[in-house]
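These notes concern the structure reproduced below.
Right, chain A next:
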Amino acid sequence: MMWLTLLMAIPIIGTGVIAILPKKNEQAVKQIALTTTLIVLATTLAMATRFQRDNVELQFTEKYSWIPSFGINYALGIDGLSLVLIVMSTILVPVVVLAGWNEPQGGRWSVKNYYVLILVLETMMIGVFAATDLFLFYVIFEAMLIPVYFLIGGYGTGERSGAAVKFLIYSLFGGLLMLAAIIALYVISSSQGGATFDLAALSGLQMSSTTQNLLFLGFFIAFAIKAPLWPLHTWLPDAADSATPGTSVLLLGVLDKVGTFGMIRYCLTLFPEASKTFTPVILVLAVISILYGAILAIGQRDLKRLIAFTSISHFGFITMGIFAMTSQGHSGATLYMFNHGFSTAALFLIGGWMISRRGSSTIADFGGLQRITPVMAWMFFLAGMSSLALPGLSSFVSEFLVLVGTFTRYPVHAVIATFGIVLAALYILIPVQKALHGPTTPGNENLSDLNLREKIAIAPVMAIIVVLGFYPSPLLNVINPAASHVIAQLGFSDPAPSNGGK
Partner candidate 1 sequence: MSFISPTLDYTLLSPILILLGGALIGVLVEAFISKALRSTTQLTLTIGTLVLSLAQLWKIRNEQSMSAAMGSVVIDGPAILLQASILIIAILSILVIADTDQFTALAAALPGSEEERHSIRTGNQVTEVYPLTLFAISGMMLFPVATDLITLFVALEMLSLPLYLMAGLSRRRRLASQEAALKYFLLGSFSSAFFLFGMAYLYGYSASVTLAGIRESVVGGSGNDVLLLLGMAFLSIGLLFKVGAVPFHAWSPDVYQGAPTPITGFMAAATKVAAFGAMLRIYYTVFANAEWSWSPVISMIAIVTMLFGSFVALAQRDVKRMLAYSSIAHAGFLLSGVIALNKAGLDASIFYLFAYGVATVGAFAIVTLVRDSSGEVTDLNRWRGLGKRSPWVASAFAGFLLAFAGIPLTSGFIGKFSIFSAAYESGAKGVVFAGILSSAVAAFFYIRVIVLMFFTDPIQDGTSIEIPSVLTRFSIIFSILVTIALGVFPAPLLSFITTLATFIR
Partner candidate 2 sequence: MNEVALQVGQTAAPEALLFWILAPLTLIAALGMLLVKKAVHSAILMAFVMIALAIFYIAQGAPFLGIVQIVVYTGAVMMLFLFILMLVGVDSSDSLTETIRGLRPIAITAAVGFGGLMVSLLSRATLGRSAVGVEAANSDGNVEGIAQLLFSTYVWPFEVVSALLITAALGAMVLAHHHRIQERPTQRQLSIDRFRKDSLATAAGLPAPGVFARHNAVDVPALLPDGSPAPASINASLKARGDVLDSSRFELGTVDTSADEEK
Partner candidate 3 sequence: MDAANYLYLSALLFTIGAVGVVVRRNAIVVFMCIELMLNAANLSFVTFSRINGDLNGQVVAFFTMVVAACEVVVGLAIIVTIYRSRRSASVDDASLLRR
């Protein structure tokens, strides 16, 4: 059964249905969109149950010739890493649809367009994680920019068009560098027994170390822009500031993961030697991202920008985990991707509700929400706790795994990065104090608490945050084989306990 193609097709079918609906009938459009995303979710979960978790090979593979002259295939397949990210994406989309029920109203275009964009984006999100053909991956990687661009520019607030352009230009620039590297890979592959874009075949190519280093950089810079790594991050705060909360969730929660996903799937597998060469630099950048993102988050006055900067810090952790080259670091990073999706989703969605109710995103405009809108306030608090990686909540497991995994090989980096957890306490508790605590600020008195729809939307996110904090095994069991496979392929094994040299 073509599970992955089916997954990608369902949203497209939904798009078709929405397209034939009259523009006026917004409710029907929304309901169809929600139903479609829920069907996708159900199908994903059905697929996930059939996933053989100890099998490190790609599963649910499909392969059809697409452009034979270049050896390009429509090839899909997933391993634990992709599965986890696909599951995350398909959970987040219905949540976003439900949570942002009234979001598209403020847009430049119709509600219908909004959901068409969202559904198209969902197809691409599944495709980008499932692609096992480099060309297919790149096509989706770039094409994804377009719906997001229109989502930010068309339905955002404030300086939305500027932010959308900045996002697009940044991403396109990275994408073009990657294209150069892809072209080089293609040419090299065709000189070594047949042009191909098959991931497995490409990873066996012979390259001089200079070539490998250059190509690695081409890929890595593209991914580092996506998963914003210092100093390529400046598009993110602007984009998050302007986008609707729902878009921000998809942008930070899913799209940016393509960056970190790509680092594992493409940078490490295709260029093992170059990965090793660049590891020291990347780790330093990751550590800078962690601290820099955190410090800047502390310095923000705007709630959305603050959340964006926390994500920069979190992506620093993920990158660090990936390049620590230990199974703990890798599994932790993958798990972190999943968890970050939900904690950021929670922060953005609840923050978005706060902002839309108050009509301002300046933190100082809030105050005393805990008494006016207790449910919303406590949900925000819980999301914040997840973001600062409180033990017992999901992010802790991943963050700690990353730190431990890094420490065993790169103790200094891990130690410096750990200071991030103190900064995390500050960047979460400062907005909590200003927005939720303290006396009620004038203008807030009549804010309404979450309604039933919003509660239903946020409930699964919260549940995942709490449950995975205590019981991450189901996910880890899926992630571990894939993670150790990558590590082993690179020729790394976890450092043995050193006993301090005794």
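Quick note on selection: all candidates are chains of the complex that A comes from, given by their letters.
Keep this in mind: a contact is a pair of C-beta atoms (placed from the backbone, for glycine too) under 8 Å apart; a residue touches a chain by one contact, two chains touch by 3 or more; residues count from 1.
Keep in mind that what you see is a predicted model, and the values were worked out from it rather than measured.
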Chain A in this complex - touching candidate among 1, 2 or 3:
1
What part of chain A is in contact with candidate 1 in the complex they form?
65-70, 108-109, 138-143, 145-146, 150, 153-154, 160-161, 164-165, 168-169, 172-173, 176-177, 179-180, 182-184, 186-187, 190-191
